[in-house]
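In this view, the complex is presented without one of its protein chains, the others remaining in place.
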């Protein structure tokens, strides 16, 4: 039931063990995002992640609580990095514990889709051709919108 | 790209590290199932998992390959236990690596939904009121059917 | 001609057998055209317990590790398994 904003690499094994604890639910789903080595066929050598600390903390807290309520989670955790990241390093980790597999898996997807468009982070890629801010993707906005249509039901 | 049928507990940290290896894709999703301490409000104290070894190996191999093709996975892994399991122990672990988060997450859901109805395992619960074979669930059959309607498209 | 029969879970328990060879020599129709339904009919002659267990509507038949309908043809050396709906995961 917590958020971590951190400069350090994400220790997936430790995060998993803490999430599950001594009394796991029946179903645990996790997602880890890594820095790609390419964007649109261009090689990427490093990523700088700028963030708005106070707002990021608030948005991710609210997102976790919203996921917990919506998918009946007994535990959840969101870890997001900021700062300079090398290729193949972790960027983000989310985990959800529920009674049923569908809820745990959907909660991870909901948290990832929402944080992509709602959490104040900005990626700047170091490419062979120079530095460049990463543009937001229409596909991310569309994935986020799927959850909103469900919210209205 | 492999299946393990095993009596031993699943070491989630080791499985994760092996799945991702030295060159991770951008997106890694995992799911872990644990033994519940209850079914329909009845306390469960132990679970015995019977299986049909040769067929289980074949079905899970095919399921992994099918998921890889369908969701463009660069890596996948399915681990399923058999034998005597205590409450809160691991039963099953699946992991998928893809370029995009939607594919990695959907692959885990597809693998779990499919193995629930297609892989030859049978649960026998030790309850306070005696032993009992677990009945198959209509909800599992319905979740499996969702993927079949997509297959026809 | 013989095939291997396997039984799992509640069927194994109800019938008290998990695996045996079934001799099909001299069966009618010609053994080259035997299907799963014919094997079920043959096994059902072993008594009421067999007839009842094998003819429950939700029994699954797997021929050589693949789920099949009752019209699947059976050949020398095949492995035919009967079991209740699967409950893994």
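All chains are identified by letter, namely A, B and C, in their written order; residue positions are counted from 1 within each chain.
By our rule, a residue touches a chain if its C-beta (ideal position, glycine included) is under 8 Å from a C-beta of that chain, and two chains touch if they have at least 3 such contacts.
Computed from a predicted model, the values in this text were never measured in an experiment.
One chain is not depicted; across the entire complex it touches A. Interface note: of A:16, A:71 or A:121, the residue touching the hidden chain in the full complex is A:121. Considering A:12, A:27, A:68 or A:112, the position touching the chain not shown turns out to be A:112 (whole complex). Note on the undisplayed chain: of the listed residues A:3, A:29, A:44 or A:92, the one touching it is A:92.
In the full complex, chain A makes contact with the omitted chain through residues 33, 49-52, 54-56, 58-59, 80, 91-92, 112, 115-124, 133-136.
Assume only the chains that are shown with their structure count from here on.
Chain grouping by touching, computed with chain A excluded: one piece, all remaining chains connected.
A centroid comparison over C-alpha atoms places A as the chain most distant from chain C.
With centres taken as mean Cα positions, chain C sits 50 Å from chain A.
For the pair chain B and chain C, the distance between C-alpha centroids works out to 27 Å. Contact of a single residue of chain C with at least two other chains is seen at positions 89.
Under the contact definition stated at the top, the residues of chain A that touch 2 or more other chains are 101.
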